[in-house]
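Shown here: the complex without one of its protein chains, the others still in place.
Presenting subunit A:
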């Protein structure tokens, strides 16, 4: 029996309005790879951030080699031999490899100057030991993402880390680079390190795992050795919760095609996208993070450029060069990143709501203040924005109410087609339900909705039809009758053919 390098017991963590982790137990053994998988938002990243000292748990304990420890900062985590490789690598582009390897703990000479000679020696030694042929003076900006990742691993090794956490390390590297990474992981395992590997790519999981834990809704639902699992059971456990119930979905007669997109391609990583949306329809876009759904929608809305394909609104081809074009065509978009693209946080509710429709309230450049106030109050009460008055700063509102402010902004435009990208991300259950109800009442008014979401249950609950994307392409189209989490997950992992 191998020893547990790291063990967490009964860890819980809540954020305002959300229970992120509940009673989680998890351990990593010496010389093994423990894969942690789960859907987006299952709590994987929160758990890892607790282990790495970025978050403090509300309850539970952490043990390193059987001894109870308190990890109150990433620095402390480092001292305890924990090293984390983030999905989004943060690095200083102008640093060289040797500078970055020893960043923050550069060996010093007598008068406090950095001892570059020792650094060079140690770097070369380390590179040799790990069979890597980098030039220590290469700048990080000249390295590929996989090389940067390798460098992070090197850093972990140079710090004598015993526990290495990798958060979806293969999400942005090529197949060949994946092979190199896996070799390195095998090597580390052979040297007795414990590795936590977060992923939802089935083929990878089964290649490198010794043990697999599945996290769902903040709980570990199952931990077993790899050979006690198969792909189907993992998928079933990842998604297994009550389906499509409790959604205020109503059947609305569907009309003509209002939006038709053909062979749409763009530089942000999607190609050959064709789909259509009918009047009164809610069309879903499912897929894993990074499948290119948001990128398609951004280009369709004129926020990003595209280089091919046609877009027809009400049967007529239209040009989408910028957001103004799109709004004129009656297409609006609620962005997934509310803080960045949705609100102007330091301005008040009123200004945020009328931001996209100023022509309604300014005539010959002059503001009709009373009309503006009454329209904003009317629309905000319809959408049920909870606030002291329309004069409060948007930044003081809760996430759900901020989202409703953005929705109010677009409702003032009276658009035909709404693109809602993760409309319920980061908002509480009550506000979610209100947004679902609003969606239903909108399609009843004859509008059409494109809903992009990473939460399968809400897609299944709300949509009439669904497209599934993987790796920048549409891999499947499903009617409401065909919806099931398993099918969607297979398309989303581009495994439909293998499994059927």
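Following the convention adopted for this analysis, a residue touches a chain if its C-beta (ideal position, glycine included) is under 8 Å from a C-beta of that chain, and two chains touch if they have at least 3 such contacts; residues count from 1.
As a convention for this text, contacts and distances are computed from a predicted model.
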- Task: Select, from "NADH-quinone oxidoreductase subunit N", "Ribose transport system permease protein RbsC", "Cytochrome C" or "Imidazole glycerol phosphate synthase subunit HisH", the UniProt-recorded name of the complex's unshown chain.
- Result: "Ribose transport system permease protein RbsC"
- Query: Quick one: which of A:206, A:341 or A:433 touches the chain that's been left out?
  - Reply: A:341
- Query: Which residue among A:409, A:432, A:447 or A:465 touches the omitted chain?
  - Reply: A:409
- Query: With respect to the chain omitted from the figure, which of A:144, A:263, A:381 or A:396 is a touching residue?
  - Reply: A:396
- List the residues of subunit A that touch the chain left out of this view. 15-16, 54-55, 88, 90, 301, 303, 322-324, 326-327, 333, 335, 339-347, 351, 354-356, 358-359, 361-362, 365-367, 369, 388-389, 391-393, 395-396, 409
